[in-house]
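Structure first, commentary second.
For this depiction, one protein chain was excluded, whereas all remaining protein chains were kept in their positions.
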Amino acid sequence: MKHIHNEHESESEAPVTYAEVNDTVLKMLEPPGTGWFLLLFTCIFFLVIGASSWFYQMWSGYGESGNSIPIGWGTYITNFVFWVGIAHSGTLISAVLYLFRAAFRQPIYRLAEAMTVFAVMTAGLFPVIHVGRPWYALWLIPYPNERALWPNFRSPLLWDVFAVSTYFTISATFFFVGLIPDIAAARDRATTKFRKALYGVTCLGWRGSHTQWKHYQAAYLIFAALATPLVVSVHSVVSWDFAMSIVPGWHATIFPPYFVAGAIFSGVAMVITLAIPLRKAFNLHRLITPVHFDAMSKLILLTSGVVSYSYITEFYTAWFSNNPFERFQFWFRPFGEYWLPFWGMTFCNCIAPQLLWIKSLRTNIAFLFVLSIIINIGMWLERFNIIFQSLTREFIPAAWGGYNFSWVEVGITVGAFGWFGMWMTLFIKFFPSVAITEIKEILPPPMRRAKHDHGQVSAVNSH
Amino acid sequence: MVKKSRFVVVAVGITAVLAFFQFQSVENGHATPDYPAVGVRTGVYNDGQAALWDLNITDHFHYFGPEQRARGYKPQQPINFSHVIHVQQNKMECQYCHWSVNKSAYAAIPEEETCMGCHGALVAGKSEQGKKDIEKLKDYYNRGEPIPWVKVHVMPDYLKFNHKRHGKAGVACQECHGQIPEMAQVERVSSMKMGWCISCHRERGASIDCLTCHSHR
Amino acid sequence: MVESSSRAVVGIFTYLDDALEAVKKVKESNLDYRMYSPVPRHEIEEVTYPEKSPVRTVSLIAAMTGCMCGFTLAIMCSLDWPMRTSAKNIASIPAFFVPGYEWTILFGGLGTLLAILIFCRIPTVVRAAGYDPRFSHDKFGVVVACMGSQVDAVKQQLSDSGADEVDIQDSL
Partner (left out) sequence: MKDDLVQLNKGQNRAQKNSNSSGLVQISRRRFLQGLGATTALSAAACANPAEQKIFPYVKPDPEQIPGVAVWYSSTCNECSAGCGIRVRTREGRAVKIEGNPLNPVNRGSLCALGQSALQSLYDPDRVRGPKKRKLGSIPDDRLREKSRPVFLDASWNEVYGKITEAVSKSNKKKVLLTGELPSSQKEIVEKFATTMGFSHVVWDPMQPVAVAKASELVFGTFGVPTFSLDKASLIVNFGADFLETWANPVGYARQWADSRRSKHPLRFVHVEPRLSLTGANADTWLKANVGSELEIALFLIKDLMQRGRVKGLNGEVLAYVERAVRHVTLEGTSERTGVSVEKLAAVAQHLGEAKQSLILAGGTATQTEDPMPLLVAVNILNVMLGNVGHTVNVAEMTVPNTSAEKMVELIEDMQGGNVDVLLTYNTNPQFSFPAAFGYAYGSREVGVVGGASGKKAGLVVALSSHEDETAVLADYILPVHTSLEDWGYNKQVNGSISLQQPSMRPIFETKSFGDVLITIASNTSRAISDNGKSYADFVKAGYLKACSGRFSGDEKRFWMSSLEDGGNFKSGSTGSSSISVSSQVLKVALKAHGAKRAKGALMLYPYPSVKSFDGRAANRPWMQELADPITQAVWGTWVEMHPDTAKSYGIAQGDQVRLKTDDGEVRAPAYITEHVHKDIVAVPVGQGHSAYGRYAESAAEGSGSVFGLLPKKLAKVSGSIVLAGAPVTVSRAPGAGNLVTVQDFSSQENRELARTTMIAGGGGDHHDGADHHGDDASHGHHEPKQMYEQREHPLYQWGMTVDLAACTGCSACVVACYAENNIPVVGKKIVAQGREMTWIRIERYYDQNPNSGEELKVSFLPMMCQHCQNAPCEPVCPVYATYHNEEGMNAMVYNRCVGTRYCSNNCSYKVRRFNWFQYEWPELLDWQVNPDVTKRTVGVMEKCTFCMQRVAEAKDVAKDLGRLVEDGDVTPACVQTCPTQALTFGNLNDPNSKVSKAARSERAYKVLDHHLNTQPSVSYLNDIRYKA
């Protein structure tokens, strides 16, 4: 905490006070302007496109998607993995970095966590969209039923059900618990009747008494401790959807760490993509500082390295295994029919992030924004490569085949962004999207008798 | 305090309603006690027990699923054929009319000629309604048209029930179809949902391999 | 308002050390108190609640239950209607680690949530004695419950510690 404070001081501005945190953050909740409504309606418009595409697909038949017989999974599963991946960094930032006491997480963690929850909500749609009979998707849930049947616990897809539902529950709970004191702060400042009621109910009557804080802190630590393994496990389980199969290009033990690193990679990029406009729109420059961007850039650099290493390892393993199918698959990816997505992925995920070795670029907001979008595209392509390329060239050459991209898939993909964006947009206007309490925690408390080196701070009074 | 008690009342109420249906379903199953003496519980097994918990809306609501697959489905038939008169009062054997039940997977609806065997010249019916119905039968027969009976036991696709095998294994008709002899209008007494079949299969040690029933035939 | 009825004395502090000073004094005089703060500080915990929180135990128990339930669910469901897939065992424990693990986390998380709700006494609609909206902003508050006779002493004590304001409210 100390060194963070020092970094603040280095900015040659007055240190942040408790009151300023509240003021800045709660200012975000003020009645929205046209821009916000425009954003919201754009998102809803996209969502309507997506929803109508889905209904069209259900009405007409699953054939409206692009899948074919060798390629049973396509855009939807790519989207699923993509969104689960996006979700990951949220948990990483909120839980893992909390445990590591990495204080740079504080200003961005709420945003990251909201992103997690909404991304999981988005990701969770895709398995349902992608099944042939979505109205029976609930058969994957082990509930007592008149058929006396249970699901197959040996299937990675059932693990997915467990992993994703647990992940959603835990991250949503974690998110909500973290929100409680901040909502209480919002409640205490709320003016309109609606907001009073909204915050009054959602803060559950939080007061911030010493016992409450005591249990809260203990519980929060436990939540962080519980969510931390999820960071590793959820995407590992998702990766097992592939790794547990025998498809060349999927059947690899490297998948869990590879997927987790990729998820964090894409998630951090997504946090940057969201944080930059938010920071600009709500003038959060004093809360989300270049220091944070620098730290996230380093995280990107690290995970990009891990991801690149995984790519190389995949190729090495395929060569080393002397398995003709694996070898063919990894020859096919760079030099086959779909070379473009492969090289696109390589550029976006391995080459472009290397620019972050340059210090000035790490804090160059415009550059980071562009790079984060490039990385997101790259990570989508990575999943495309894994899913499409592997399925299109499996064991039996006679059964090799292609994919038929359809506008329905594009519609649903766009709709997913609309769905995610809609929740994000609503969230930033109704709930504090920067963690008030947690930022305050890293600020030095106002002390009359400065025990440490914070004499200056204690002199600054609020009001 | 008021709120709390209200909650309790609602909870107890819901439980009571559920329990009512629960027991009622069992009650229904036992509704017809002792005709003829087959000595088995008729069409109960775990009927409804698991179904109460089933979240599958498509199986439960008529808006999503066919009414014809619900217990108690009792359609109006083109001719008011009464099993009471034929079976209970005149002691006819099931197989006399449904003759293919032990020969084929299907228990055939009797040919009109079978009906005409008695009703053609001999039996004209006692009641007014009965006379009318027999006239109807003759009309159909003379026109050479089949009677458009309404299916009572509508089963979903991809379930192949074999009457012959069940009959030969000693399953009495009443066990699934209920006390048909006492029905003036045939009604579906068993849900014929999968869990219902399975509980009997398990109880009697019959195969619970999916393909036993979900094979094509 | 009867003299002997219990009252709440609310001290509003700007400085954390002042507030803690006041708490220490109140504790010495063995009065019931509640301290409000906009932020959790370990300094506060040290003074007010040095013991460990019971939340942890609840979480542990819940998580262990979850682990057991997860495995049990998977095993029981598989054994209820044993269906062979490939040549794999009906109850294939390695595969069941996933539901077991996931439910460990899930139950642990839900248990923790339950524990917070119970120990923090939320959700509640009861108005907290002496709460001031500023406590969620930047002020610290010390609310002391005392009999009417002790009010003045307590009030004095709080202002001596450096309270910006001291209010007296009816206790609930």
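Every chain is named by a letter (A, B and C) in the order it is written, and numbering of its residues begins at 1.
Just so it is clear, contacts are C-beta pairs under 8 Å (C-beta built on N, C-alpha and C of every residue); 3 or more make two chains touch, one makes a residue touch a chain.
Keep in mind that this is a model prediction, so the values were computed, not measured.
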item: Sole residue of A:Ser165, A:Thr211, A:Ser245 or A:Thr363 that reaches the chain not shown, by the stated touch rule; value: A:Ser245
item: Option touching the unshown chain, where B:Ala105, B:Val171 or B:Ala206 are the choices; value: B:Ala105
item: Contact residue for the chain not shown (choose from C:Thr57, C:Thr85 or C:Thr124); value: C:Thr85
item: Identified contact with the non-displayed chain, of A:Thr24, A:Ser53 or A:Asn67; value: A:Asn67
item: Where the unshown chain meets chain C, residue by residue; value: 83-89
item: Chain A, residues in touch with the chain not shown (by the definition above); value: 58-63, 67-73, 127, 130-133, 136-137, 139-140, 149, 151-152, 154-158, 161, 241, 244-247, 323-325, 328, 391, 394-402, 404
item: Chain B residues that touch the omitted chain in the full complex; value: 58, 62-68, 75, 100, 103-106, 108-114, 140-141, 144-151, 154-160, 162, 164-165, 168, 209-211, 214-217
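In this section, only the chains that are shown with their structure count from here on.
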item: Chain A and chain C: spacing of chain centres that average the CA atoms, whole Å; value: 29
item: Chain A-chain B separation of Cα centroids, rounded to whole Å; value: 54
item: Cα-centroid distance, chain B relative to chain C, in whole angstrom; value: 59
item: Touching two or more other chains - residues of chain C; value: 81, 83
item: Contacts with 2+ other chains: residues of chain A; value: 148-149
item: Touching residues on chain A, where the partner in the complex is chain C; value: 17-19, 22, 142, 148-154, 158-159, 162-163, 165-166, 169-170, 173-174, 177, 180-181, 184-185, 187-189, 204-219, 222-223, 226-227, 229-230, 233, 237, 240, 437, 440-441, 443, 445-449, 451, 458, 461-462
item: Contact set on chain B toward chain A in their complex; value: 46, 50-51, 53-56, 58-59, 191, 193-196, 198-199
item: In the complex with chain A, residue positions of chain C that touch it; value: 14-18, 34-41, 43-45, 48-49, 52-56, 59, 63, 70, 73-74, 77-78, 80-81, 83, 85, 88, 92, 95-96, 98-99, 101-103, 105-106, 108-110, 112-113, 115-117, 119-126, 128, 131, 133-138, 162
